[in-house]
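Below is one structure, written out as structure tokens; comments come after it.
Complex shown without one protein chain; remaining protein chains in place.
Letters A, B and C name the chains as they come in the text, with residue numbers starting at 1 for each one.
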């Protein structure tokens, strides 16, 4: 049984594990004040070609979203997100638990645009309603799509004009930046957003998200918020060591590239067999729409999740590849899929 | 420069690191629904000789305190803690951030008693004040002291009579259960409290606290709360693997015993040189009261924290040992200390 | 300039003002523990023909919604509301400020049905999402519509089957219960919901909402929550005195009937002039869709609010009548409207 459920089924890349072992019996300063974390921050600053940022390494994505958004907003302020945004759907109301409404707009492709944001602004006119103050986007999105440079520039200009903070959830930033469709650099993202993060958990680290704050208003006292939300790791050097490895020798990009390549093999297979997709993704999440009978047959040998019911006979499912996805497993899947597709879809 | 700042300066015990490496390239189910976590829970249940409990493995202590307390209380309810309790002082108002007042009593030794709790109850008489509903204690306490079986039985009986949940923070439970003064077992703690946790972070794991819920009212929907507070680790199997190691072959107790033994060597040294202590601790935290001149001299070779100013010339400082404290480092310290004490305290 | 903006433009009915004057120089027990409040509760119990309820008199509606919902839900739980629900739109994120997500469904008429609720339930399947636990409805709704007995019975049965609390916001309950379309009694509402309130502010009191809790799980410690949210009026007897008047001699119903009658005159006028409506309301809020030119002309003599842009030339506007709406003002409006409608709509 091979599992395409997600990109966090395995531990970490061997180079990361090796680095953790190497440092394990040395004494480090606690709470992310150690030298590995310092070095990791330097590497990230080099990556984005800027020095005027605050960087915090945090264990998980929901935590990072919660801390960042609650640190930025006053009690009556709200965050705008696409309806499919992770903070809206899959974080158990974490943002609301910190007191803030998530205002959503339905989107065709998981992406926000100035027009969509304007619709929300138009509706919020006085003190009887919450005040939109931040925009939350993901790259890649929760359905595998990604922002182009032009799209992000437009969003950024719009948000700055309207006094909205722009926050980019980069839990799958590696997949975005290494996909065929990408024309963004990490430096672009730093330039165009007010705060964003670089996902480690879903790209080969044991855990860890590298939060980069560029807007000066979002910087003060951030470590207080990390601690208050229970997110200040005692052995913070574990995060530093992992991000050092990610940004030494291109490992972050290499792992994401591998995940995307494996996904492209799957995508080609689904396409060649004549299936369509829920979204246009060239990244490590693929959402083919398959006949339910074929899905059932595949599940005898493979794990993958349902995404959305399409009709009585078809479901969009989700296949996720990762840094750890084995080429031979993908080859076997291609072969199995073609055989089963012939059987279940021939008539 | 050797560091006695805390018990989380190093990574993890080699057996734990080895287990993490072994499992790193295997696929696991996410979010703590994997087989290692299942097995770790079985081992803990065996340890406490009970099967009717819910167990959750959570990354950090502040997080665990926050989730447990906010899951248990209604909005108007409060938790009673000793003034020195970790939730009162060192968690950046985490409990208040979830809406709950921490009611404190000063204590001579960091421990609560029925009498001290009654004083708080006496003061809270109607709906104009918060309603005390939970009691929070730590074992060992933040100043190295510990509860006896008789003390815990008295507290437990009192709390049950008053309808108060009893929650034991066991961030340093290993140190408590392996100290010379201990007459408690983990099964006693499970029997006498409503919820408690077994600290991994401060006892040789990379991170991880094993929360054990015995009271049925505290069990429902707990995973929702873990997720909402951003504490559901994607690669939850990392916690499972570590707790498997901790509770296989007695590693949890062996590591804590070593920490205590190293501390006893320090304690003996301080005593023999004629120094007194801020608290009566036979566990891995020692708080000698030293002359400031001696402290300054020691700091040329050793790191340790200030705990409390005693008078113009004396300060209580904190020395912490751990599973990783090296015997030769302690021996060197003893020798250095005796020399310096002779010099600075001779007159 | 006559104002149809809302039903809280004037003070209170003269009988209520008189009662307040009468009691003003007498000493009363504070915090709603006085004899007037006691008597008012008895009158309400008689009205709903039940004695096994808890009643609290609270100053305002947003407050009452906030207290009731936050008292009922655990941190991970959410409330389901129609998209037009007052708690979703017009309370500045009050429910979210207490930590809870408001889950909404679009509705044609401002009313929830079992089918609509089921759609929300279907989507919330595990601990990565909030847990729906309460259903919020308004009667009359925010767009003037109302529930029939059959509809409320269906909702009630559904909610009980699914373990959802049913909460009815009765800020305009008087208008609902006295409209031509009504087949509900206040006793029905008490029987079919778990908690509801009787609006005083929008029906002739200076302020005040009478909250009736029927479900035993929602009763404990409610006064703590009232106090904590800053809603325990020091001179709570002011609420008691007003509700005594409302439920002595049928004043509550008489005032609401008057408001509805005045609205029916407006409705007939709009209809006769050939205009359609945003919603089918026979209560004190009317939402005619009017040409923008006519609206501009009307605004020279009358105040009323915009509700929704329909197209470039038409807007749905809101006319609200109340206990205090003067018959001669309505007559004058009818005459003015017909004249203007002739002018602006003749071609």
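Keep in mind that, in the parts below, contacts are C-beta pairs under 8 Å (C-beta built on N, C-alpha and C of every residue); 3 or more make two chains touch, one makes a residue touch a chain.
Predicted model only: the values in this text are computed from it and were never measured.
Considering the intact complex, the chain excluded from display touches A, B, C.
When the whole complex is considered, the residue among B:47, B:91, B:194 or B:244 that touches the unshown chain is B:91. Among C:238, C:278 or C:295, only C:238 touches the chain that is left out of the view. Touch with the chain omitted from the figure is made, among B:54, B:127 or B:221, by B:127. Subunit B residues in contact with the hidden partner, per the touch definition given at the top, are 75-76, 78, 89-93, 96-102, 127-130. If you put the missing chain back, the residues of subunit C touching it would be 2-3, 5-6, 8-12, 14, 17, 20-21, 23-30, 59-67, 91-94, 97, 201-202, 206-207, 224, 227-235, 237-238, 324. Although one chain is not drawn, its touching partners on subunit A can still be listed: residues 70-71, 74-76, 98-99, 127-128, 130-131, 221, 223-228, 232.
By our rule, only the chains that are shown with their structure count from here on.
For the pair subunit A and subunit B, the distance between C-alpha centroids works out to 34 Å. Separating the CA-averaged centres of subunit A and subunit C is a span of 43 Å.
Centre-to-centre, using mean CA coordinates, subunit B is 51 Å away from subunit C. Under the contact definition stated at the top, the residues of subunit B that touch 2 or more other chains are 224, 227-228, 232.
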